[in-house]
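Notes to accompany the following structure.
All protein chains of the complex are present and in place, except for one that has been dropped.
Chain lettering (A, B and C) follows the sequence in which the chains are written, and residue indices restart at 1 in each chain.
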Amino acid sequence: MSEMIPTLTLKDFATDQEIRWCPGCGDYAILKTMQKLMPGLEQTKENQVFVSGIGCSSRFPYYMNTYGFHTIHGRAPALATGIKLANPELNVWVITGDGDGFSIGGNHMMHVLRRNVDVQLLLFNNEIYGLTKGQYSPTSAVGTRSPSSPQGSVDLPLAPCELALGAGATFVARSIDTEAKHLSGVVKLADEHRGASFVEILQNCPIYSDGIFENVKNKKLAADFKVEVEHGKPLVFGKERNKGIQLDSQALKLKVVELSETVSEAKLLVHDENNKVLAQMLSTMSGPDFPVAVGLIYRQDKASYVDDSQKQAAEVRKNGISLQELLNSGYTWIVE
Amino acid sequence: MSEMIPTLTLKDFATDQEIRWCPGCGDYAILKTMQKLMPGLEQTKENQVFVSGIGCSSRFPYYMNTYGFHTIHGRAPALATGIKLANPELNVWVITGDGDGFSIGGNHMMHVLRRNVDVQLLLFNNEIYGLTKGQYSPTSAVGTRSPSSPQGSVDLPLAPCELALGAGATFVARSIDTEAKHLSGVVKLADEHRGASFVEILQNCPIYSDGIFENVKNKKLAADFKVEVEHGKPLVFGKERNKGIQLDSQALKLKVVELSETVSEAKLLVHDENNKVLAQMLSTMSGPDFPVAVGLIYRQDKASYVDDSQKQAAEVRKNGISLQELLNSGYTWIVE
Amino acid sequence: MELVEEKLGEHHLDEKHVVDVVVRFAGDSGDGMQLTGSAFTQVTALYGNDLSTFPDFPAEIRAPVGATFGVSAFQIYFGAEDVTTPGDEVDVLVAMNPAALVTNITSLVDGGLVIVDSGAFTAKNLHKAKYESNPLEDGSLDPFRVLDIDISKQVLAAVEPFGLGHKDGLRCKNMWTLGLVIWLFDRDRKPTIESLEQKFASKPEIAKANVAALNAGHAYGETAELPVGIHLYKIPKAHVPAGTYRNMTGATALAWGLIAGGELADIDLLFASYPITPASNLLHELANRKEFRINTFQAEDEIAAVCAAVGASFAGTLGVTSSAGPGIALKSEGIALAAATELPLVIVNTQRGGPSTGLPTKTEQSDFNIALYGRHGDAPMPVLAAATPCDCFEVAIEAVRLATKYMTPVMLLSDGYLANASEPWKIPDVSTLQDFPVNFHDEAEGFKPSLRNDETLARVWAKPGTPGLEHRLGGIERSYDSGDISYDPENHQRMTDLRQAKIAGISSDIPLQEVVLGETTGKLAVVGWGSTFGAIHQAVKRARLEGLEVSHIQVRYLSPLPPNLGNLLAGFDTVLVPEMNTGQFINLLRAEYLIEAEGLSKVSGQPFKIGEILAAIHKEYELMGENP
Partner (left out) sequence: MELVEEKLGEHHLDEKHVVDVVVRFAGDSGDGMQLTGSAFTQVTALYGNDLSTFPDFPAEIRAPVGATFGVSAFQIYFGAEDVTTPGDEVDVLVAMNPAALVTNITSLVDGGLVIVDSGAFTAKNLHKAKYESNPLEDGSLDPFRVLDIDISKQVLAAVEPFGLGHKDGLRCKNMWTLGLVIWLFDRDRKPTIESLEQKFASKPEIAKANVAALNAGHAYGETAELPVGIHLYKIPKAHVPAGTYRNMTGATALAWGLIAGGELADIDLLFASYPITPASNLLHELANRKEFRINTFQAEDEIAAVCAAVGASFAGTLGVTSSAGPGIALKSEGIALAAATELPLVIVNTQRGGPSTGLPTKTEQSDFNIALYGRHGDAPMPVLAAATPCDCFEVAIEAVRLATKYMTPVMLLSDGYLANASEPWKIPDVSTLQDFPVNFHDEAEGFKPSLRNDETLARVWAKPGTPGLEHRLGGIERSYDSGDISYDPENHQRMTDLRQAKIAGISSDIPLQEVVLGETTGKLAVVGWGSTFGAIHQAVKRARLEGLEVSHIQVRYLSPLPPNLGNLLAGFDTVLVPEMNTGQFINLLRAEYLIEAEGLSKVSGQPFKIGEILAAIHKEYELMGENP
């Protein structure tokens, strides 16, 4: 290349808006990671579009110096679908929260995944409604005390990745707000995936659900409470990389084993990102008995709705007629 | 029992309303089965409540001589939750279609399942919007030609049972409109389950999607194209019961095998209705390579939302105060 | 349609001077009545009559054979004068079975002609229609002239040579009947024969049988000895302007209007919708028109549909969404987002009987209120109403124009009647349509999303993908100056005032309100909106022929109202406002102009009859102390 294209930096993706998250909010870290990631992505800045619903997390677009749309509660996937259908050149990101994406927005989330619309969906899961001051959400653990559940919530929570898989998602991954490198890697993969990519980001809300992800975030504990899954690699974890996941193929269940002379890494389950059954098992692993899986859990190539819709329209357009021809088509008669 | 309780019959559950389904519609068969089943259920007639949304299928309540509510499109699970919370004594049935339950109503479906509200949800899946004259639905196969998809639909369909499992359903089963005995058995189990029970009923719409379930309905073909799953029993099928399902535990995939001297029934996968991983595999089996699973696919005991909500309220009520006490509670002062 | 102001007397078919006729074909869902009606419409148009048609489908998908709720009908009103409704009462009723007879006979005028297939009057069918005795025999049809023919038998004989089975043979009954009716009104049956041959090109035997049946029916009329007073009628041709015509339903006209609007605005359209009666036709029509600059998206629900449309508009494609009743209610939050972010959006509301699920297949105008006031907060937007099937074309173009020019959602009101009714349309020359190309902003220098046009007050439209225009929009109140979020009280007041002024300002960009018929001042103005046009028009015409000082005003722009409307109405002693609701538009007129308008309300799921409006005109006249 002889022409000099000025390379963009993180700063080019920051806006002049005062950031309105609480001090210590996990959203800051995610924002930073995303801003840093942007210059390295294939798409140009003017083709990046961030769409969100309503919630603390959904303020995200205001802080990204790209095109952005802070819409209405729960509907971002629907708007994103419209944007993508209108202009498939755009690279569309949906930023949502556990309330926005899975409470009020559950239906659109389900359908954007099923249709495999080519957008990236980043779910900031803090297991709480932050913006409305801390009510429990559909991902809150049973017993969560909140202003709307003073005696503790009784609703069983849902698992975002499991639901996404159930809805037919073709890309499912999980990462952690403050794990910049890991998060960045996962989001980059999501960006590259053609179709809907779903990324659950465990996000700490220091105000209303502080510490719920402590086990997987705390430098001392994390090694024992999370496992990084990687395609083709055995599922090893633990501070001394001394534990692993095995499949009990009779019971069709996973189990945690200690590595030892008799149990070598070779006997562990090897991650296969194309296996949905495995993905379902991994995505629902949870503490304290199991480590939480982070990384790219599942990926599959499938028809993308927007591509196919465009193709169909293009096909029809080949035999295009003019508006006048349309008006004159079919049965007409002349009055003189 | 010395007192004579007149036993009810199918006729007691029929209403005087003219049935407005098309001749040959699968809904007739389901209605008949349900009317027949009712007298044998534990709950009395006056405690049975049928709630539906909008669609051909959703007309069902008009034809059941019980309490019934034909509500608005997609919202029946939400109404049912309110009914059940208001009066847990009632036995609440939700009748819905693939459009009603999984297109517009997807969110409520997902949440009624996740909360495990004690209602029975019967999904009449005809893979089409019947009432609005045949547009494709979220369960229609890719390529479905319909008034709104004249060149064939491009949306990937969702699988109701898979989605239900992903949402955390604690009871998932499948049956067929015209298989009265099978359907009746499955629905009875659903009725007995404490929590949300989801039953997908493959329903033929002779007008808009005629024959899509021919393989599993046709007496000659069905044996080869469907497998009846039963807890603790090996997965055998075929006209001569000469085929079975095995688990490839390495690939974590199911496969169809021919029974032979070397491959005996003992080598087949045995159905375990409590295993969710298995349920996920079974629920997504589809033709032509795999038989379609019918029967009780998954069942699990979990906390029921209504029970727990009631318990919590009852607990609080033990220390009840009067309204006057409430008004006078906290800081007050007297003006003389 | 040209307005011929000639004396119109009450008429029956046996009068000499028959200028127009209402024919209604009714039969079982499977009897092909819609096809029959369309074919008759075709030959009638070609003959040179003005006409208006309305299909009357059963609410059920496919009712059992012979059931009253399965009767399908098609009504056509045609004549030598301007025809604007499918007619109040029926002059000729074709009833293919007892169910069709029992459900339609009440609309037949005394002395009208009823043609029945006596072969279908079996005990079983009579029972299904809940007849206790055979109406062909018990004298209950005495007030009418009855032509009872065993059509089934006639048909089977006619198609015998083509080797069709009994069932397929009977399928030709409708063509036999059509042949007879074509004879009755002296039309040319060639176009029908041609269409049949085209339609059944791959099944020549079927084509031949149908043609044979058609000819046989025609021949029957020519040769059989018919009862007294039944003979061939000659309805004079209408004086319609020269041009190429086609028949248009409101739904098709609306769909094509949207396509035309997109072309005139030089933009792509995304039509995002969720099926619902009676709005689905629009989705169906457009899904079939992707060769134009339009794509369709069948969303998971109405909320997703409106949101996808708003998303498309954000991305620089005009989002259009469409629904009816319950679906419109669901779109309210999404529409408000478009209003707040000042993005263009067209919402087509094909009104149906309410409230709640109401009467989905019936017509009503009861969404005026939700159209004008159905959003939380102060979120004004333009609302337009189409008056006739063909008017839908123009109004759709106008909706696209206003949405893109003023960066605002626009609601277009149609209804179940308009969508399905049809009338001849003089095909316009596309090159004469006024274009209004959209200018996307592309200048990065000094750009901010709050830039607006001084004159229209429209916000700038900056398309994602344009370098240097990166910006954020959202539903939180935004600074007038920068477009950033602003919680400032004064700014909120300013933006609220701005939104109001922008929409109010449109009133200077729309035509002045005209009087459709009559003087611009007088004793009584009948003021309508939407599909009441046809009935009001005929009623006012008749009243004027009686010598009454009545004028007809039909308002297309419901919000903002035309600037001269208040003065115009002030020129009349009395204002009568017929509406197919409990009186919604009239409240706006009263609030706006403080005039003592009188409402005429009809909420039965049925369009107004001409006679109903005429009666109300008479009543108003009496109240004014005048003798009508």
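Going forward, contacts are C-beta pairs under 8 Å (C-beta built on N, C-alpha and C of every residue); 3 or more make two chains touch, one makes a residue touch a chain.
These numbers were taken from a predicted model, which means no experiment stands behind them.
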Touch partners, limited to displayed chains, of the chain removed from view: A, B, C
Hidden-chain contact residue, picked from the options B:P23, B:G40, B:G82 or B:G143: B:G82
Residue numbers in chain B that touch the chain omitted from display: 15, 17, 44-47, 49, 51, 61-62, 65-72, 75, 78-83, 85-87, 89-90, 107-108, 110-111, 309-310, 312-313, 316-317, 319-324, 326-328, 330-336
Missing-chain contacts mapped onto chain C: 59, 69, 325-326, 328-330, 332-333, 336-337, 339-341, 353-362, 364, 366-367, 369-370, 372-380, 474-477, 487, 489-490, 492-493, 496-497, 499-500, 581-582, 584, 587-588, 590-592, 594-596, 602-606
Residue numbers in chain A that touch the chain omitted from display: 18, 20-23, 54, 56, 70, 72-74, 103-104, 106, 129-133, 135-136, 138, 147-151, 155, 207
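We take it that only the chains that are shown with their structure count from here on.
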Separation of mean Cα positions, chain C and chain B [Å, integer]: 40
Geometric centre distance via CA averages, chain C-chain A, whole Å: 46
Chain A and chain B, separation of their C-alpha mean positions in angstrom: 29
Chain A residues counted as touching two or more neighbouring chains: 107, 110-111, 309, 312, 316
Numbers and ranges of chain C residues touching at least 2 other chains: 290, 300-301
